[in-house]
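I am attaching a structure below and will ask some questions about it afterwards.
What you see is the complex with one protein chain gone and the rest in place.
In this document, chain identifiers A, B and C correspond to the written order of the chains, with residue numbering beginning at 1 in each.
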Amino acid sequence: MIRVGIYGATGYTGLELLKILKRRPDVKLMWLTSENSAGQTLADVFAVPWEDRLIPSEEADLGQVDVAFLALPHGASIPAVKKAYEAGVKVVDLSADFRLHDQAVYEKWYKTTHTAPELLPRAVYGLPELHRSAIREASLVANPGCYPTSVILGLYPLVKYGLLAEPYAIADSKSGVSGAGRKTALMYHFVEANDNFSPYNIGHVHRHVPEMEQELGAVAGQPLTITFSPHLLPVNQGILSTLYVRLKDPLTTDDLNALYRETYAGEPFMHILPPGKLATLRHVVNTNRVAISTTAIDQRGNAIIVACLDNLIKGASGAAVQNMNLMCGIEETAGLL
Amino acid sequence: MIRVGIYGATGYTGLELLKILKRRPDVKLMWLTSENSAGQTLADVFAVPWEDRLIPSEEADLGQVDVAFLALPHGASIPAVKKAYEAGVKVVDLSADFRLHDQAVYEKWYKTTHTAPELLPRAVYGLPELHRSAIREASLVANPGCYPTSVILGLYPLVKYGLLAEPYAIADSKSGVSGAGRKTALMYHFVEANDNFSPYNIGHVHRHVPEMEQELGAVAGQPLTITFSPHLLPVNQGILSTLYVRLKDPLTTDDLNALYRETYAGEPFMHILPPGKLATLRHVVNTNRVAISTTAIDQRGNAIIVACLDNLIKGASGAAVQNMNLMCGIEETAGLL
Amino acid sequence: MIRVGIYGATGYTGLELLKILKRRPDVKLMWLTSENSAGQTLADVFAVPWEDRLIPSEEADLGQVDVAFLALPHGASIPAVKKAYEAGVKVVDLSADFRLHDQAVYEKWYKTTHTAPELLPRAVYGLPELHRSAIREASLVANPGCYPTSVILGLYPLVKYGLLAEPYAIADSKSGVSGAGRKTALMYHFVEANDNFSPYNIGHVHRHVPEMEQELGAVAGQPLTITFSPHLLPVNQGILSTLYVRLKDPLTTDDLNALYRETYAGEPFMHILPPGKLATLRHVVNTNRVAISTTAIDQRGNAIIVACLDNLIKGASGAAVQNMNLMCGIEETAGLL
Partner (left out) sequence: MIRVGIYGATGYTGLELLKILKRRPDVKLMWLTSENSAGQTLADVFAVPWEDRLIPSEEADLGQVDVAFLALPHGASIPAVKKAYEAGVKVVDLSADFRLHDQAVYEKWYKTTHTAPELLPRAVYGLPELHRSAIREASLVANPGCYPTSVILGLYPLVKYGLLAEPYAIADSKSGVSGAGRKTALMYHFVEANDNFSPYNIGHVHRHVPEMEQELGAVAGQPLTITFSPHLLPVNQGILSTLYVRLKDPLTTDDLNALYRETYAGEPFMHILPPGKLATLRHVVNTNRVAISTTAIDQRGNAIIVACLDNLIKGASGAAVQNMNLMCGIEETAGLL
């Protein structure tokens, strides 16, 4: 039995984590914290029949748990991670606070001081498809961002084999509204987002950019730049990234496809679509899968990779459980669809 | 040229009013107020190319206008209506503050003191299909609520001719989210409202109930009770009310239909569907129309009337312009689709 | 290990059934039939990574399976049910063909001859909350319709205890578009259904009416009439029925609520919301739950019951698996969320 605690259980990632963990006979939820809803039950906060009571984070007893998930805003996560880590609990942090290895990069993009830089070298970037062995040994896993997971896994085979004409790619990404979290703001009001489609933070300014560049740059062995354009889609869940690359040497769609199939052979959650079929949100929503399609365009090496995932599952809580499974030495796919 | 001012131009009804009035060559917008966005332009506040600057309400010059529209929250509307009325300006108030003739009923349902009760007898309930002549003469028109317009017009022919078995009807109403206004609240967050459908304030507790009962009771010449169940639909605009009645004597669908056609003959915005066709939101959204269908069920007199309208147009801003047209003695349909 | 075959696996109920059964370590899918897609794989037909090949129904080997699910159109189901039943296989029929005990009623509403009337007395109406013991013993279960499940379970406590003032209720029901099946028709085109809301077949003409009246009439011990108004909601999944009743003697909301809690005590999938909270689609979508809220209105006994479920799960495939579990003598909730 894995005893689990969740910090920040009342957001959308918290809800998805609860849905996954409550399906598990081998997981026991010991406590759930919420700053704003402490004292209430899950049934008060979500449309669920669960009567678990939420507690303030200061009442969370780390001695009771084997694993702590943190679904807190960035910045707020640092002291809680530190406390849990020092208590010897396995930590999966869903915030951005431990994803960037370089303190200066973190502080530049997040415009705040990192108050536990000594833990940065201990944190493993929780993308099993790139770092499975390290995750197995880790005590602190920084769960990847939703957009970066789609972009990194979408470009990884090309970068790994050095096929890009220049260390550069364009990611035109579209995300469902749950990616913005469960907080009110006019932009996320139903009437504003429904029947609408909006780019935001486009170019090279979204905070997920350094994460993509860190991971892909490490694979490339050199700095790599991503032009990244997120857009808000009128759906609840799902990210689709359309990735534009230019290859050194043109490949056929079939060859591209074979490359992706080989690179991801044996990966339980990677779904490489056959040539001629394109990945869509429907392939991934409500699952832990990443669906990828590959399309060669012309003799100049232009190609398009489409990579999709559910931002709340493989882009957050499903990945977090996948990481927990690895950290605990059990079947990586347990509880995941 | 009709010179117009709008108090509270930055909500959804304000935007719709602007869209209608800006199509009119015979209307001149003199000023637009906003408490929260004063100093900004319409283009700052909405996705429009209009550079009109918003002013605080205390800067609104009533001397410049022939007509003032008030799209303010209830309560806040009273002093502004009073001031405009006393300045001799024709007033169309889109709030609930002057819809109920009985001060005590207003104060009970709105849980606030009415600070200008002396104006209540001057206010005409702005439903042209019932009160056209009075509106033509009025200086102060209380624009009807969106739900009440659908329920009153849906039941009016039956009540007028005394056909109900008892002074009672059930209104199962469904509204798009813009009906809740342009304010943030978790219930109206895209992720909460999308893929969802929710009843709220059902039974006999929604503030639109006394309005329906006042108007239909007056037609009936006796008190009439409405069981009213509003539901939140995952669409931006539109109300559909499914009205359940029991008739004293059963009618056929054809006879019911003929009754509605006769009652509303000549009405420019009433669209009575032929027997066998049912009214839908698609019949009315983005128009000032009310679509009604009539269905007889059985020999016990059970029947269903479906009445639809666009909550922002015939349920608010379109009706307001229709009222302005009548008050100004011009073509009732001018500028309305 | 339960060996399962599915006739008609390529509709929305088929897909949902596959999703549920593929989560089960104790279920083995032996074959899947499809008339239109035989020869293709599931990945060709749905956005899934599953390579199971579809076969024509005449190749289905009943000797290989313990349980056969039939997700075929009504009429088409009869010969397949008969064959499977006679082969000694446990049958869960998701069509309407065996739901109505009275052949004449079936033939009147479905306008077709029933070609296996001798099986009607063998078929058990598969609503465990009413017929659990009979289902446990059954070889042929007629899985209930989606709308009827919401209406029957929503009214059952009131009918059981004889609380209605007359044997009559109004069901104003709203369903997501998947309820219409995976076939193209202009009414279900995205552009027609999105941003729209449409009543259809209202009054006493929808084929689900006799099913509701049969089951509730049997509980009442007398004929009972339902006015039933279905509406098409712009969502994929979910049914919400707003049920209007008049009680012999008025009850408070608390008393109504207590009655429902007692009636459904111990039921694993019935979620009775506390007084003051209303059931919504969000409570049920992607689960096998039925959420019910109870609201008393006035001293005349008017009351509103709201009953929700996911039309593809508790309204179809989840219920089918619940029935299979009961028929096979295993944990009723196995594999269901």
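By our rule, a contact is a pair of C-beta atoms (placed from the backbone, for glycine too) under 8 Å apart; a residue touches a chain by one contact, two chains touch by 3 or more.
Remember, it's a predicted structure, so these values are computed and weren't measured experimentally.
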| item | value |
| --- | --- |
| Displayed chains contacted by the hidden chain, counting the whole assembly | A, B, C |
| Selected residue (touches chain absent from view) among C:1, C:191 or C:265 | C:191 |
| Among A:57, A:143, A:229 or A:322, the residue in touch with the chain that has been omitted | A:229 |
| Which residue of C:182, C:204, C:261 or C:277 touches the chain not shown here | C:182 |
| Candidate in contact with the missing chain, chosen from B:101, B:122 or B:282 | B:282 |
| Residue of A:86, A:195 or A:331 in touch with the missing chain, whole complex considered | A:195 |
| Footprint left on subunit B by the chain that the document does not show | 19, 23, 47-49, 195, 271, 280, 282-283, 286, 289, 291, 337 |
| Subunit C, residues in touch with the chain not shown (by the definition above) | 12, 176-178, 182, 184-186, 188-195, 234-236 |
| Absent chain, residues of subunit A that touch it | 170, 172, 174, 192, 195-200, 202-204, 225, 227, 229, 231, 233-238, 240, 242, 244, 278-282, 285, 293, 295-298, 302, 304, 306 |
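Here, only the chains that are shown with their structure count from here on.
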| item | value |
| --- | --- |
| Chains most often in contact, by C-beta pairs | B-C |
| Rounded Å distance, subunit A centre to subunit B centre (Cα mean) | 46 |
| Geometric centre distance via CA averages, subunit C-subunit B, whole Å | 39 |
| Per-residue overlap in subunit C, given as positions that touch at least 2 other chains | 195, 280, 282 |
